[in-house]
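Excluded from the complex is one protein chain; the other protein chains are retained at their positions.
Up next, subunit A:
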């Protein structure tokens, strides 16, 4: 059988640049004239940025207090001892006294911090029903299976809001009192509890179910609160705009933290006389100690802080940038030395060939 020219054409591969490996290509050359300036510039930029970040972070004032109540550490050890081994722990109040010698520049933010609390545990993190929390009436009385064992109450009613995250809502409350003059009366400092959560959270993600006859309580009829809650969800706050699923504290708590030690915003202090900050004087924080953390070795802290463009006090970023910048410059110098030493050698090789 002869192999005719026409038959060959049918089997011939395409004579394109792609199939015949003739595509143009660019081989990037890591030459010294590109790499060394790159390293030095990056190093200098990082060092500059690092210094700026570090000083910006250093300018932030922070005041914290561990009120877990370990023996002898604070006033709240009485409450801690009382609550030992009893669930739910009995209501108890304690106080933290501190004084400021100079103005604490504002606006001041009040956080509570928990440690060894694994909100990032997988089983815990899926134990919620976002459809129910978004206010869908159909989902309100059919909580998702992931919420088990906090899906239905002991009497068989659906729990709203269901799940372990909602059940473990942080329920300590704080109030701040300021004593202008020594031995004078304590005046309450107004705490702005509005807008402490993300806007998208309390406007999109969390919505109350439609009101029934204008009443939120009726909307939640036929559901039960989570086992650990003293009050149902529609009574979380006296303010009708801040109750139900859109309660700010609830929304803040439901945004689970990434790490076992985390802080969540409690209030802003920016109203009235305190808009410029906390003036000097003695202060007292009244804490209603409800939340039990000692059983798992956790700690509760109260933190006053102010904020900059990069958030709270965070020296890590500044230090990291400084370190990386310094390393870049160091490595750049090492590469320069290597280049100078071996460049002569390479040039000789080139001339020889």
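The rule we apply is simple: a residue touches a chain if its C-beta (ideal position, glycine included) is under 8 Å from a C-beta of that chain, and two chains touch if they have at least 3 such contacts; residues count from 1.
Here is the rule we go by: contacts and distances are computed from a predicted model.
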Name per UniProt, for the chain absent here [options: "Phospholipid-transporting ATPase", "NADH-ubiquinone oxidoreductase chain 6", "Translation initiation factor eIF2B subunit delta" or "AP-5 complex subunit beta-1"]: "Phospholipid-transporting ATPase"
Full-complex contact with the absent chain, from A:187, A:259 or A:295: A:259
Residues of subunit A in contact with the chain not shown: 1-3, 8, 21-23, 25, 27, 29-32, 35, 38-39, 42, 46, 49, 53, 107, 109, 111, 118-125, 129-131, 133-134, 136, 139, 144, 196-201, 204-205, 252, 255-265, 268, 305, 307-314, 316-317, 320-321, 324, 328, 331, 335, 338-339, 342-343, 346, 350
